[in-house]
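As structure tokens, the structure follows; a few thoughts come after it.
Every protein chain but one is kept in place in this view of the complex.
On to chain A.
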Amino acid sequence: MQQRDFDIVIVGGGGAGLRAAIGAAEQAKEQGTPQRIALLSKVYPMRSHTVAAEGGAAAVTSAEDSHQAHFDDTVSGGDWLVEQGVVDYFVHHAYQELVQMERWGCPWSRKGDGQVQVRRFGGMKTARTWFAADKTGFHMLHTLFQTSLKYPEIERFDEFFVLDLAVHEGAVIGVIALQIATGELTLLRAKAVILATGGAGRLFRFNTNAGIVTGDGMAMAYRHGVALRDMEFVQYHPTGLPGSGILITEACRGEGGILLNKEGYRYLQDYGLGPETPLGKPENKYMELGPRDKLSQAFWQEQQAGRTGKFGDSDVVYLDLRHLGEKYILERLPFICELAKSYINVDPVKDPIPIRPAVHYTMGGIETDPQCETSIAGLYAAGECASVGLHGANRLGSNSLTELLVFGRLAGEQASQRAAKTEWADERLLEAQGDRQQAKLLRLCDGTEGAENWVALKHAMVQAMESGCGIYRTEEGMRHSLDTMRQLRERFNKVRVNDTSKIFNTELLECLELECGLDIAEASCLGALERRESRGAHQRLDEGMQKRDDVNYLKHSQVFYQGDAHAELHWQDVDVRFSAPAERAYGDAGKGGKA
């Protein structure tokens, strides 16, 4: 087993991981303590799922806007389940991070005077979303990746799959990684480790996410005793393409696109988002610019009432952009046109796009403090894998791209400061944990025919998550999903990999990802079942649980791993220091209120 030493190891090469790497490198320079930084990714960094983000990144930009307004939008958008001190830090650091991206060359769209252009987004009081056409994540990721090449102290380990954290006496001491090309294990000793491994949308059958979004980092931290927090909150994006779930950005609605049911009616006015705004004149926090949870729930209601149309086997509603005109659509939304034409043969310039909600974002994740550190000393988490407390029960569109900059940088700086005053642990400790991982891989690939098949287990998992933990949930459905996850976790022990090759064994990787998925799916189901109220993206149909219940559930769920036994759930107080919980309302009902 190869062993390497680094001051800081970063797991994940998406937006948060790259921003953390650059942040750490800059911090080390400022401290005058040269540091070596390893950046591990199971794919090449520019393949990371940040690449697929389309709409934009939020920051208070115009003179009429205020930090208070962005704070209020985020807090009410999250249905008050956010850490308010964290939101306050976020809104105050958002703008500088977007400017920093601009200084690194990010091709933000511009106004005629050469200033950066902003667009409207759902649940935001005013236009504050920076964008690069409708490929914002792509441009941010490539800008960060390319900028990272300036730093020789950042050493990349592309296509290394991290199997486990090495932890000793409550502190992280390194990671154990599998080099995908060779099948060899590498031990990386570190003084600080940052997890930036992304979300877990692939727990669900129908989603907007890339194949790699399997929650590996969440599972790693969870298995070492870190709480997964608020995992019951899973965001359905209201506009995914039928069949594939490919994302059609919220920016379509920010630019003035409207949603119609099969009768051609703008149904959102019936769900507390009206009155109807004039065609081509979108208004913030009205109608199509309501928050994602409300819009996805409205779809479900329309579907129940039989007012959705059909596309293939899928129930759909329609996103109509035609009134924006060809020139404007091609300037602002070129990627959407390309996607709709390629994948469903619809030209948005000529026809409405059939769409339906798809799982998109994991609001919960690895619990961290406001400085991104977990309950394991020296272990940090940032981006979608983390629950720093920004999104609460429902994330607002365009807050997450900014999140990975603000908290990626913070995690990098924190890790660098810690590394400067920390020694490496005894390398034998790492070797022992490496041996355990090797034994586990050998068991999975022992050449015997497994009594269980990973494909069947994966399909059972994604079906159960979708049927029990969808847009609306019931006690019975969630209990069934939780029981299913517990059975699947047991059955996983009998899985064996057919492919025993060491070189680029993607079947082995799929099995390891599935094992991660099953662990965190149990946490998600448990949080959902135990939260006996409706808040944000967690909506129950059960009698007496259809409303928010601040008396009993103004609390974060924390789920703790218990090995082969059932996971355990605790409740944690929410930081509401600035804004007392109030009614969350949009459209005319929200006028003058905080929501």
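Here are some notes:
Everything below uses one rule, namely that contacts are C-beta pairs under 8 Å (C-beta built on N, C-alpha and C of every residue); 3 or more make two chains touch, one makes a residue touch a chain; residues count from 1.
The working rule: contacts and distances are computed from a predicted model.
Considering only "Peptidase M35", "ATP-binding cassette domain-containing protein", "Fumarate reductase iron-sulfur subunit" or "Oligopeptide transport system permease protein", the record for the omitted chain gives "Fumarate reductase iron-sulfur subunit", by its UniProt protein name. Residue A:N505 is the one among A:T239, A:N505, A:S524 or A:S557 that touches the chain not shown.
Considering the whole complex, the residue from A:A298, A:I344, A:L401 or A:L441 that touches the absent chain is A:I344. Only one residue in the set A:H70, A:K125, A:H139 or A:R584 touches the chain that does not appear here, and it is A:H139. One chain of the complex is left out; on chain A, the residues touching it are 43-44, 46-49, 51-52, 95-96, 99-100, 102-105, 107-116, 135, 138-139, 142, 146-147, 149-150, 158, 181, 210-212, 243-244, 246-247, 310-312, 335, 338-339, 342-346, 455, 497-499, 501-507.
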